[in-house]
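Left out: one protein chain. Kept in place: all the others.
Chain IDs A, B and C follow the sequence of writing; residue 1 opens each chain.
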């Protein structure tokens, strides 16, 4: 990616950020209609972080998104249809119904979705960064972790490893103020989580995760360092989980004032406003984009709902590579 | 403990530091005589750290020594005989032959020896610190980890937990330049391991681990903070593993110059010299102490060698508390 | 007698034990104000305070290790894994430290690890684990797996009073789906004792946890439709195993079907089969059969998960086959 951003970049970012918001609204609707068999997560408030960070990646970079990062999937090239089919546990999703939501891999797009165990993808991303180094690919591996998940041992082990081996790893802590019901005050006792970078001897940044330009600027620099052989970067992105933990959770434990404060910083609304104010996009373009997205999502829903569930017997196929 | 140190304290420290050195020499002799059935570790170079840190503890503080910390066992009140019997896998050792070396617990003395899995004792020490807090005991829990072992997830998880819960935990990283054959340059990429404290929002110190007074001063302050409810402290103690990893290892991978450099900093020789130079102890006291120690060790060896191995059938007793 | 939900039985048992012994405390993610992901400890923090109902960071190794340390220091922690699956992150602590404390140190380690367990709730591969086989193989751990509200309450109380580490496998599919009679009076269910949930004479089903109710259903169906009398042995405790109740049922019936929700291969059904062979070979009239989940991770999609899991029909078919041998 080249920085600064071009007009085309802004338009593209606008499309993705709006797409995420609309996609997640549709997921919540499907959830309320009992069309989703398991849990449903959204990344409300995290759109700028997930879209902006993935925007910095090349085709052959490795992406390991977490459960608030549907935006990153889209930016890396995944189709709305496939992600929708994933959420609806259909045979046409990339995981063929074996797992849901963002839990799948697409090797062509180099997207490797998470498993539920928090932190578990950081070592794997570190390993792809190692593979990149051994193969002299210049690919970076980008992954994420929550404020809560950053307590897990895998976080530490991976950063020690990536730092001492100078691996092209970028880890973004999505500090969205809560881990399920638990506020960050009960999870760690440090002003900035990016200060953990000091202990690993790597660059660390705390950024406004609702500002897509800031996200891109800092992630892009991290990519450059990684590609130049300068090792990993730790970025703490400050956001707000503007919904409950998952669709079943009303988040009554979040003080109203806090939620209202953060509504002012809504990354989608603010980005749109800024683009229009600065005349980077027109009102026409907005309406066009919105209707394009609506169409895409409607088609995806139709595609997914019309897709079959996998055949039961197929459960037994493919445990091993033959 | 009161700081600064009294004359009696210095004499006591001198005794322990010399005891450790002599004890470990005797272990190596027994190893060469094939009287030790498994491995044998020494803490050559680490005497000031293990003795000095444990010296700060009260009777009801919790001690979790590691494999270079025989000195801490002695200071906390363990008898030379019992430790010797441990090393010789006898029924008279506190673990009754079920495990060797420092791997045992003595609940009365509040000594909880390590298991082999590096890092595994840090969460347990954290838990005793939690118990201390819940019971309002004002006891601290002191434990150690190697430079190599500090990469393990348990290190991170425990410090996050102890910091956010303000638990009276003290963790000393014994940075002795090597983890088995691997130099620290291949283990981490940061100037001072104590900088990890920054990321946990706790005090961190890097100290000269060959200087018993410095060790005591810093550990003692950490104890005071812990007892006052101010939470954990991370201390990096810089020392040298002046022997191989264990008795079988000749440490040929350590550059001669490096070893020679560190010989100048031998904590036992230097402490002795300083005490004599400063006239804190007399040559007489030195000779007395040495012969007392020799006698103690000889008696311990005799005791241990005359102790029976456990009966084979006893292996099946005591898996559960009845 | 009042009929209550499985989940409420657990809550009540916990509550009573916390009232009884001030050293008991709750430790786990979101267990405080939120009351835990499944709301087992809802309301506890108000009554018992934040020093006895403690929200934990997301770090299962530190949680299990710290609880172990606290237990050795005289407390009685009851740890909640948010889902049983996440115990893998604290595996080393559990099998190395916790399990062997008494053997190595001759000290008690009274810790209870509550684990919302099992499949059938569309949880996918990482929220559906049955973890018992791993720990069943680890000397030094007790494991209980109640399938009724009565047993759940009786066993959580016993688990808390036990001076050893006890894994308490509570099936998450049962929380609000299984209800039965639970007396208001104080009682416990002894660890190490199975229970005959249905008496029969032709075939013995040996089962526990997630497949108990399906086993009973299948047994009732074959009795009604085919006149085959099936005894259903609910192990309740997996470690230590109640070998006596198994063997006496087998001696009576001569035919055995072992049923568990966990994957077949290396599941505890194998050990049970081996023990029956070792202890009652001459009483067997037919090979011992097993019904269990297939050897794959738990898939997410309903069609796949339903195919993968044992169910009443599969158990019924296996009984029918056995009855003809």
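Basically, a contact is a pair of C-beta atoms (placed from the backbone, for glycine too) under 8 Å apart; a residue touches a chain by one contact, two chains touch by 3 or more.
Remember, predicted model here, so these are calculated numbers, not experimental data.
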Shown chains in contact with the undisplayed one are A, B, C
Touching the absent chain in the whole complex: find that residue among B:126, B:151, B:176 or B:239. B:151
Among A:14, A:104 or A:180, residue touching the chain not depicted: A:104
Residue in contact with the excluded chain [from C:136, C:150, C:174 or C:208]: C:136
Among listed residues A:160, A:254 or A:293, the absent chain is touched only by A:160
Subunit A residues touching the chain left out here are 62, 95-96, 98-99, 103-105, 107, 112, 115, 117, 120, 122-132, 134-135, 141, 153-154, 156-158, 160-161, 164-165, 318-321
List every residue of subunit C that touches the chain not included in the displayed model. 85, 88-89, 91-92, 95-96, 99-100, 103-104, 125-126, 133-134, 136-140, 239, 263, 265-275, 277-278, 281, 284, 286-290, 295-297
Subunit B, residues in touch with the chain not shown (by the definition above): 37-38, 89-91, 95-100, 103, 115-118, 148-149, 151-153, 179-182, 186-188, 253, 309-316, 319
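Criterion: only the chains that are shown with their structure count from here on.
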What kind of graph do the touching chains make: line, ring, star, complete, other? complete
The distance between the C-alpha centres of subunit A and subunit B, rounded to whole Å, is 45
Rounded to the nearest Å, the gap between Cα centres of subunit A and subunit C is 36
Mean-CA-position distance for subunit C and subunit B (Å): 41
Touching two or more other chains - residues of subunit A: 151-153, 186-188
Residues touching two or more other chains, restricted to subunit C: which are they? 57, 59, 61-62
